[in-house]
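Left out: one protein chain. Kept in place: all the others.
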Amino acid sequence: MGGLSVMWDNLTAFFSHGPNIVFTVLAVVIISAAVLMINFDKIVHMVLAMALAFIGLGGLYILLAAEFVAIVQILIYGGAMTILMIFGIMMTRHKNQEEEAKRPVHNVLLLIGVVALFGILFYAIQGTAFVTGAPLDPGSDNTAAIGELIFNNHVIPFELVSVLLTVAFIGAIVMAKREEE
Amino acid sequence: MESTYAQFAWIVPLAPLVAFLLLLAVGRQVNRFSAHIGFAATLVSFIFALLVFVERLGEGSAYVWQDWDWLTIGGTAIGLGFEVNNLNALMLVIVSGVSMLVNLYSAGYMKGDPRYSVFFGYVALFTFSMLGLVLSSNLLELYIFWELVGVCSFLLIGFWYFKPEAKAAAKKAFIVTRIGDVGLLIAILILYWQVPYHDLGFVNLANAVTEGAIEPGVLTLVAILIFVGAVGKSGQFPLHTWLPDAMEGPTPISALIHAATMVAAGVYLVARTFFIFESSAAAMTVVAVVGAFTALFAATIGVAQNDIKRVLAYSTVSQLGYMMMALGVGAQVAAMFHLTTHAFFKALLFLAAGSVIHAVGKQDVNELGGLGKKMKVTAWTFAIGALALSGLFPLSGFWSKDAILTEALHENVLYFIVGLIAAFFTAFYMARLFFLIFAGKPRSSHDGHEPHESPAVMTVPLVILAVLAVVAGFIFTPFNSWFGDWLSGQPAGEHANWTVIILSNLTALLGIGLGWLMYGKRSIDSEAVAAKFGWLHKLVQNKYYIDEIYDAVIVKPVKALGDFLHLVDRFVVDGVVKLFAGSALLIGRLGTRMQNGQLQGYGLVSLLGIVLLMVLLAGRRFFHVG
Partner (left out) sequence: MDNILPSYLILGAILFCIGLYGALSKKNAVIVLLSIELMLNASNLNFVAFAKYGPNPALSGQIFSLFTITIAAAEAAVGVAILLALFRNKGTSDVVEMDHLKH
């Protein structure tokens, strides 16, 4: 009886803090979107569910005082990635190939493995005593702060990433090009 | 005592061994000379055997040499060696002499056979084994040669292996004698366990028995077991069934092995271990009863057989029965005497029969006849052999058979009566054989293949053996007991028992007379007699159905057991093996299914592996604490 009342006290303490409620709502949205993605039948529905998950994650980033990352997330993932996938679906579709071949043994084993993995991670997280340092000082403008950090401390990775992006899209173009007859 | 020749007695078995090895190696190249090699080797053996024998005629103790340690286990050693005493020396002469004559005879009989050299090789091996058996100084060595002799017998019976009857006969001979050999082996084991110093040498055994180092019950058991071995080898009832079938082998072999030497090995064994038998009255009774019964039993069967060699085979069984009976009543001298004379006249009879078979190509008595005119030497020598076997005065068989019958009468009049009846039948069937083959008119055509006398190389041994069959008897008569004195080392003066002499001669004459009346003069119709005693005749002609009984009672159940065990082997034992193989295959197939090129499959396996690894690594904390 004592354990239950402790739990109730913890819950009420948790939900009395505003951001926690938002976190809970967003978490539910994201998880249900992800699960729906797995379980939908039509591919386009799957992609849309995924887009919802990405957007939800963006909201979560705002909650974490990472506005710039949130915007980038919504732009890139929710926008470009989703469109990219839809284009991919569009160009690789035969008529009506939505039946899933049943692989029961494979799926069951996979379920067991994934649940086990989650169990291990959960156990690891629960067992760790996290130490919170000084609260983050987000500064007045998140974007400016990030920009300063990137161009002062992390220029080289920045340049490398731009090279990588160039290489990537050239490669993608070459690969997806229709072969000369 | 200085012995000039006895220490070289090992040369006697060695010469045929060298011949065997030589024939084995270069037999094919020297094909025509195989007989010469065989004869030369046995001649050497015979000469040395004679030298040893003559030396033994003088006074002296036995010469024993057992210095070669063959097997050493911990503290005990089993040695090999040889011993020369009076009994041995006699056997050496008999075996090497008959072997020499058979080698000579076979040069003519086996001429043209594609495996000529193999034959002489086998005969040489057999001669070596038999001579080694005779010279053995301890019981284990004797057993080794005993088995070797059995193997040679097997090889030679099945010499014409393309004949299924020969193959079956060879197997039967080996298996039936093996049954007897088991008895001998058990006896050896018991003796090894009981005897002081674990020394199986005959000298040591004799001492152990006379000193009473072994309990009487054990001695009786050992004696009976040794006798079982002798029953197998010498074809006594109930292990006699192999000997008549062994006639599938070439006739010289029947003469050498199954008349003169190997079958005598059983008698020799009992004589050699006679000190064990003498100490147990029960064992002696067993030996005598079995011997007497066999003598009568085989004689009755011989009366109704139609194959020459089978008649002679049953006759051999019967005469061996006489020898066993003699041993059973304590007449070691009489038994060895009969063994000697029997070796001569039975080998003679077989070789003569071989001469007939070689000339005519037929063995069934009903198809022969009238050969007396064309094969005079064969006919005369056969007649002499037959008369000797019947025990007619003054041939050798008479003296030896008489010696046995006299001793038998002393022991128990029943033995004497049985022996007498068997003698009657013996004389009868020999007369029947003689008249059917050599007298009267030919009963079947000879396909333009006119029978003529055999070549000299075959008739000379016949003549030599005939002479021996006549004169060999004079070494031990009631008036001259030299043989008995020499063999047993004590004065064995035999008193002439006129009852026995007259009765035995009378019986022999009666048998011959009846045979002449039925088959010579044809005044009594044999067919009518056979019809009158219909069921009896059928019973006897079918050997009392012993083979059929064995087949039904022993062979078929054993075969059924074998088939059942074969099924067990196939399904249970093989099943277990197949189970393991199958499960390995199954695991393999399961593994193959994983290697299907599916990335998601590989990913799944990796995931499971990682999870397992993390669980194990993290879990170590708990298990170490606990």
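Labels for the chains are A and B, by order of writing; each one numbers its residues from 1.
Just so it is clear, a contact is a pair of C-beta atoms (placed from the backbone, for glycine too) under 8 Å apart; a residue touches a chain by one contact, two chains touch by 3 or more.
What you are looking at is a predicted structure, and each value in this text was computed from that prediction instead of being measured.
S.K.: Using the definition of touch stated at the top, determine which of A:Val6, A:Val25 or A:Leu164 touches the missing chain.
M.R.: A:Leu164
S.K.: Determine and list the chain B residues touching the chain excluded from the picture.
M.R.: Within chain B, the residues that touch the unshown chain are 595-600, 602-604, 607.
S.K.: Give me the chain A residues in contact with the hidden chain, please.
M.R.: Counting over the whole complex, chain A touches the hidden chain at residues 13-14, 17, 20, 23, 27, 30-31, 34-35, 37-38, 43, 46-47, 50, 53-54, 57, 60-61, 64-66, 68-69, 72-73, 76-77, 80-81, 84-85, 87-89, 91-94, 97, 100-101, 103, 106-107, 110-111, 114-115, 117-118, 121-122, 125-126, 128, 130-136, 145-146, 149-150, 153-154, 157, 161, 164-165, 168-169, 171-176, 178-179.
Rule of thumb we're sticking to: only the chains that are shown with their structure count from here on.
S.K.: So how far apart, in whole Å, are chain A and chain B when each is placed at the average of its C-alpha atoms?
M.R.: Their C-alpha centroids are separated by 99 Å.
S.K.: Quick check on the complex: what are the chain A residues that touch chain B?
M.R.: 106, 109-110, 112-114, 116-117, 120, 123
S.K.: In the complex, go through chain B and note every residue touching chain A.
M.R.: 600-601, 604, 607-608, 610-611, 614-615, 618
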